[in-house]
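A single protein chain has been removed from this complex, and every other one stays in its place.
After this line comes subunit A, so read on.
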Amino acid sequence: MTKSERLLNLLILLLVQRHYISKQRIRETVPPYAEATNEAFERMFERDKDELRALGVPVEVASIDAFFDEPGYRIRPDDFALPGIDLTADEAAVIGLATRVWQHAGLAAHTSDALAKLTAAGVDVDRTRLDLASPVVTVQDPQFDAFWEASLDRVRVKFDYQRSGSAEVTTRTLEPWGVVSYSGRWYVVGRDADRDEERMFRLSRVRSAVKRVGKGGAYEIPPGTDLREITRRLAPAPNTHHGSVLVRSGTCLGMRRHATGEESGVTGPDGTTGWDRLTVAYGTVSSFAEEVMSYGADACVEAPDEVRDLVVRRLAGALGEPTGSGKGPA
């Protein structure tokens, strides 16, 4: 029996049992196990079980004899089998599209494997039916796999991390809950075991390899943890405020694109005409001030005062005049 045959036969043996089957019976039944020495059998059987589990096969273990502590094994057909999924042709077509999304070898392979199983379960994927321009998701951080797999296995990890705006590199211990992406940047979310708090770490700021610490299933992910919600927190503050900026005609094209109002031919701060007044929606005072400052003498905030004051204070600071604090984006 080749190894593939042995694995599949073990799987079928455990799957067709109505009750747990003892390790001894398994050994007697499967020829390669029966022919092996005790020690070789133990090793082979452990490895085979692990490989089946790694495939996702739910191998259950229970004690079947109160006196001799004999373990028994089985695979419940209901846990093993993918439930039948009825999909319409359009639903099946979008599943086909999903395989184009990941630009990451591991995730792309997992998506294709999932598609193969769904196909085997009767989903008929017509890849030509839909011609939606599908977005692609890229992963370039080498630590992505380590964090993602640790979150699937629920294994603690240790790594060195450099916070934004800090020169210091510190070693962190994390219970990863998952990996999220916002605007093309990847973050790992979890419980910081040293600080006992939820934390998010940007993958590009990890300064070491990711080391797994201890066993799988070492922690529970808090019930109700919603990565969607956590990802949303990475979004910039919504643009709920409105400001007014004077801009020179023909300039500030970037800001004009998200202006909600425009009045042309107004008198500018230098007393000349040839300026336009833009109404701009913004999220935070500092982000608005920074956008205006980047246009130099082509843009001048009219309102609100707090943005105007911040621009004056920060520009004066750059010129060595008395200043408050200027803060860059986090």
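Quick notes on this one:
Assume a residue touches a chain if its C-beta (ideal position, glycine included) is under 8 Å from a C-beta of that chain, and two chains touch if they have at least 3 such contacts; residues count from 1.
Everything that follows uses one rule, which is that contacts and distances are computed from a predicted model.
The listed options are "FMN reductase", "FAD/NAD(P)-binding protein", "WYL domain-containing protein" or "Sugar ABC transporter permease", and the UniProt record of the chain not shown names that protein "WYL domain-containing protein".
Touch with the chain that is not drawn comes from one residue among A:A62, A:A209 or A:A235, which is A:A235. The omitted chain makes contact with just one of the residues A:A36, A:A121 or A:V213: A:A121.
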